[in-house]
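Note that one protein chain is taken out, while the other chains of the complex remain in position.
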Amino acid sequence: MKNLLLIGLVSITSTASTAALASGHSMPVADAWSNITWDKTAKDMPKGDYARGEKLESYGLCITCHGEQGIAPTRNAPNLAGNTALYTYKALMDYQSGLRNEGNGKASVMHAATTPMSKQDMADLAVYYAAQKLPAPTGHYTPPANIKKLVTKGDVSRMITPCASCHGVHGEGRDITPALAGQVPAYFIRTMEAYKHGKRTNDIHEGMAQFTQDLTDAEIQGLAEYYANLMPKHPSHPAGKE
Amino acid sequence: MNKITRRDLIKLFGASALGTGLMGASSLAFASKSAHIVIVGGGVGGAASAKYMRLLNADVRITIVEPEPKYIFCPGSNEVVAGFDTLETLTVDYNTLKSRYAVNIIQDRATEIDYAAKKLKLAKGDVLSYDKLIVSPGPDFKYGAVEGYSKQLAEGNFPAAWHAGPQTLVLRDQINALPQGGTVLISSPVDPYRCPPAPYERASFIANKLKDTNPTAKVIILDSKDDFIFHDVYLDFWKKEHGLGTPDARIEWVPKKAGGHVTKLDTKNRTLTTANGQVHKGDVINIIPPEMAGSFVRMNGLAEGDWAPFNSQDFSTKRDKDVYIIGDSAAADPMPKTGYIASNQAKVVTKAIQAELTGKEIGTPFITNNCVAMAAEDWGMTVAETFRYAGNHHPYEESYVMSDPTDNPYYRHIRAEVAKNWQRTFRKDIFS
Partner (left out) sequence: MKKLLLISAMTGLTCLLQAPASFALTGGLTLEQEAKVRSEYPMPSGAMLGDNCSACHGTKGAEFNEAMPPLAGMDKQKFIKQMKIYRANKFPSIVMYDVARVFSDEEIEAMADFFAKQKPEEWTLPNWNASIKGNAKENSHE
């Protein structure tokens, strides 16, 4: 726990400066979330309108990179289908405020894409994407024992709690903890690396980053494969069918 | 084989660099028996030629002749004028081309081609033998088209700033020092010139800046044309953001038909006179002169009129099949003069050379130009152009899609951001 607290302290000071140094481009400096400020924000989230979200998917050009119904066509963009509404809502807010910037230029398109959005727009998109479904994974995959253990049991010696305890046994996510089942592996890896290297700092009190510090690159790769191959709780097609 | 190359190799690479880390270059890349590809100009067209030649062929020797020790990209230089980027971001050196792609860089100016002997003379007296010569020296400016204007004035207090560098910074500083309510005059040239939307992008950026710092100041574009690319988008922007058409407009566009064509500069009174005799006074005067092929091209008999014609299939010149012309100096209409185009022409040339060296048929060329221009940091627009080969002695055939004014803020915001992403990727594609 010592480890964790220490990192937590460091992170508070580093969050603001990361944003400030983000780039020569104009990325605003945003305040980090506390549990209190986030809880209030989540409570005040407008009721999302599915139909408006569906329109905004095209009008807002989300569909260009994130694909139809939030199923990403390349390894560049994450799948948005089936993620929790709160996670998507928070991600959009954090891109808009500049809190999620991931270093020079790495999130500037999402910052631009969210700049015109109102909170209502974000809620609409969040609700729309939460209702979309990812296809069942194809192909055969057997998780290596060490990866399976990290997911279900964690690693006490490194104070890594099991991924499933927050992200769910189906990788379905909960509230602001994102769904991971079926996620694009390249996106998964770079997200974990960004957390690990202190470049992604929009989690509350390093709620995620703390678990990435001690993961090896090979473990991150293994987890990416595990989750890419995990059956979503509600797939759009049953396994084996397209 | 001439001794220059060998001497330069030792000078430039040293023993250690020759050992490891070279991308795809073989030991033959330094042997005198390998074909020698010489490139005039280490700008976009020249650097892209060197890199893409190496990606195709590990054995050829590749030499760039370039007088400047570093290259400063023009894309992004309007941002520098407006103060939201620095020249440093746009500046690259030749180290990666040297170390990773085994390209020999000679810091000198090429002067003369001996076509019969296949030799290139350099200003300091060196002579290079070539098997293939790729020429991409960029444009020269016709300062004399505006009476009273000159290269000396451009390098002094009347910057053209149409080749990123010291003049870009002078112009930036002049805008910063503009007196309250002052006037900036921009003279936009006749076609063709490098980067067709750039004068309007520059005018917009300056007006945006003045809106914050000097709101009663004014930008007047005196144009030698009646139309320009993205005309409708820029006019829409100027109306919405700068009151175009109202008495307080922060920006004004005077087309040729309304007397916009600038004929004369009076440095003492700081005025520009236009074809209809109107006199405009400016606190800052930015004349973008009309252009022609670089002097190297004209002096070596490669130009017909202002630009150098070529055979469409491989960009070999009409003058000599082993000498190629690409970039802004080429008579490539309907292709615009852009870095995007210059780099894609380089890919056509290097593939043609590789085909010849390996005894294969030269393939059908294909060229695109995808350009993002901005009106503001959050207001972008795009044009995607395709150029299809239509025969060796015909111009390429063009088709395009271009942004129209839109009230959809997502297009404007995202496109502007894509422009910045593009600039980074492009610099990397050419120089690393």
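Labels for the chains are A and B, by order of writing; each one numbers its residues from 1.
Following the convention adopted for this analysis, a residue touches a chain if its C-beta (ideal position, glycine included) is under 8 Å from a C-beta of that chain, and two chains touch if they have at least 3 such contacts.
For clarity, every value in this text was computed on a predicted model and none was experimentally measured.
By the touch rule given at the top, the unshown chain touches A, B in the complete complex. The omitted chain makes contact with just one of the residues B:Pro192, B:Gly260 or B:Pro309: B:Pro192. Annotation: of A:Val109, A:Ile147 or A:Ile176, A:Val109 touches the absent chain (contact as defined above). In the full complex, subunit A touches the omitted chain through residues 23-24, 58-59, 61, 63-65, 68, 73-77, 102-110, 186, 189-190, 193-194, 197, 199-200.
Even with one chain removed from view, subunit B keeps its contact list with that chain: residues 51-52, 55, 88-89, 91-93, 95-96, 191-192, 196, 225, 227-229, 231, 333-337, 339-340, 343-344, 347-348, 351, 363-368, 370, 372, 382-386, 388-390, 397-406, 408, 411, 414-415, 417-418, 421-422, 424-429, 431-432.
To be clear about the criterion, only the chains that are shown with their structure count from here on.
Inter-chain centre distance (subunit A to subunit B, centres taken as mean C-alpha positions): 41 Å. Within the complex, the subunit B residues that touch subunit A are 84-86, 89, 377-378, 408-411, 413-414, 416-418, 420-421, 424.
The touching residues of subunit A, when paired with subunit B in their complex, are 24-26, 59-61, 105, 108-109, 111-113, 115-116.
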